[in-house]
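Comments concern the structure below.
Only a single protein chain was left out; the remaining protein chains are all shown in position.
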Amino acid sequence: MKKILLTTALLAASTGYAAAEVAVSGSARMGLIYNGTDTFFTSRIRVSFKMSGTTDGGLEFGASVRADQAGEANSGGTSMDAGSVFISGAFGKLEMGDVDTAANALVGNVSGVGLTGLGDWNELGYMGQEDTSILYTYSAGAFTAALSAGQIGTEAYSVAVKYSTDMYSVALGFEDEGFGFDHQQITLGGSATFGGATVKAVVADSDHASDTQFALSVDYKTGAATITAFYADHSGNESMGLGASYDLGGGAKVVGGVVDTGFDTIADLGISLSF
Amino acid sequence: MKKILLTTALLAASTGYAAAEVAVSGSARMGLIYNGTDTFFTSRIRVSFKMSGTTDGGLEFGASVRADQAGEANSGGTSMDAGSVFISGAFGKLEMGDVDTAANALVGNVSGVGLTGLGDWNELGYMGQEDTSILYTYSAGAFTAALSAGQIGTEAYSVAVKYSTDMYSVALGFEDEGFGFDHQQITLGGSATFGGATVKAVVADSDHASDTQFALSVDYKTGAATITAFYADHSGNESMGLGASYDLGGGAKVVGGVVDTGFDTIADLGISLSF
Partner (left out) sequence: MKKILLTTALLAASTGYAAAEVAVSGSARMGLIYNGTDTFFTSRIRVSFKMSGTTDGGLEFGASVRADQAGEANSGGTSMDAGSVFISGAFGKLEMGDVDTAANALVGNVSGVGLTGLGDWNELGYMGQEDTSILYTYSAGAFTAALSAGQIGTEAYSVAVKYSTDMYSVALGFEDEGFGFDHQQITLGGSATFGGATVKAVVADSDHASDTQFALSVDYKTGAATITAFYADHSGNESMGLGASYDLGGGAKVVGGVVDTGFDTIADLGISLSF
């Protein structure tokens, strides 16, 4: 959470004026990326707008959207992206816009490596859904359930459940890509923390992929450093990655990684900044 | 006006530092829309930047621009939109950019209904004008006069006058679409408030439309609820709408409406948020 949010929160506290607000935060990165053949400079800047408020009856609501400038060549920026709107209360949280499937939101992915994500080979892939999509989440103690759907008429939907404690979590998700695709996927994920180490695993069984997909990661935190390794089997193609992040404090980290994609060895190194 | 503006105003007061500033505010909505045949999810997020300052001699100046993410499918956002720049003082207010015609600014429209505007059938339509357009407004007590023009060479212009008190207003506008169009329109509008009810009416007489157009609306406010109804005759096509808004406090409202467009019955329902 960013400074501007703190200022408005502080002033709200000091003035007794509790209003909706817009918090502006940002992220940026700069470094080098090796695509298996050549090395390039890479940089990216993003501005995030996070809006939040509370009704007189105590319901929380908000919206978020992102303004991006990205890419190896950042001459052309993408405009407002990844926006969603939500309202939440005792009934749970209802979110609409450019939202993830329930399975993606609850099962998620094992950890990736590198400054840029290096092709996200740690991810097994969740289904896309036509926007405006919708995601409903309900939590009770350690238990969370989620239900999502693509735009009405697409018949795309997903359901997922998760049980999560400080030490471990397990999650199960189901996705149906909907009308015209006849494509379904079941995902099962888990994580566990042992001292400084966190192990994550995800298994995905799709009726389109010939084999079950599998991914495993370990994050090991020691002082300001975090070492991450992952292995992923995408229906027979094996990929693996090794990365490290060193926290410089104040929102800056040195981040780098190497990934064997099964076809190439790619790598990156640089500085990741959050504001 | 949003929280960030308050914080800067408060700090300006406490520090004696009176500088120009940029206030960031936002709006969002989420809900369902029925187009006469099918129902769809709908959501929208907008970020607004409102800049303001004061010269040493007491002239006020400012600019505003909006970053939008909109649509039934908000995968593609529109970039910076609806920007204008102004300077104002005893001489009035001079505004340039993407501004409305004088008639649109002073006569305006009767109230619409619904979360999304439902096609804006309450509006009779003002003329477009090529940007950079210009709008000059002068107020003296209850009286306001306005003059606008499209980009130089387009010969598009508009003049309007308005008399407005707390209880009622009347406004008259004239628009000429300019070079190559030979299109003119006169609009006459009025509003009056009786207790919780506000009645608005607009008549538009264009030399292109076969008949005079007419629109009437009633807003009735009772507690946190506002009920709105309108009737509009667009050169013989009759449309009417009924809507309601319930204020949840903190910037959130439940808003819905039904419109008989003369061709279809369309409707929407959802939550409207301002930050």
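Think of it as A and B in the order they're written, each chain with its own count starting at 1.
Simple rule for what comes next: contacts are C-beta pairs under 8 Å (C-beta built on N, C-alpha and C of every residue); 3 or more make two chains touch, one makes a residue touch a chain.
Bear in mind the structure is a predicted one, so any value in this text is a computation, not a measurement.
Between the chain not shown and the residues A:A67, A:V110 or A:A244, the one that touches is A:A67. Of B:N35, B:T132, B:S164 or B:S235, it is B:T132 that touches the chain left out of the display. From the options A:L172, A:V218 or A:A252, the residue with contact to the unseen chain in the full assembly is A:A252. With the whole complex as reference, residues 4, 7-8, 11-12, 15, 17-22, 24, 49, 51-57, 59, 61-65, 67, 79-81, 83-87, 94, 96-98, 130-134, 151-153 of subunit B touch the missing chain.
Take subunit A: the residues that touch the chain left off the picture are 2-4, 6-7, 10, 24-26, 28-31, 38-45, 47, 67-69, 71-79, 248-252, 271, 273-275.
Throughout what follows, only the chains that are shown with their structure count from here on.
Subunit A and subunit B have centres, each the mean of its CA atoms, that are 38 Å apart.
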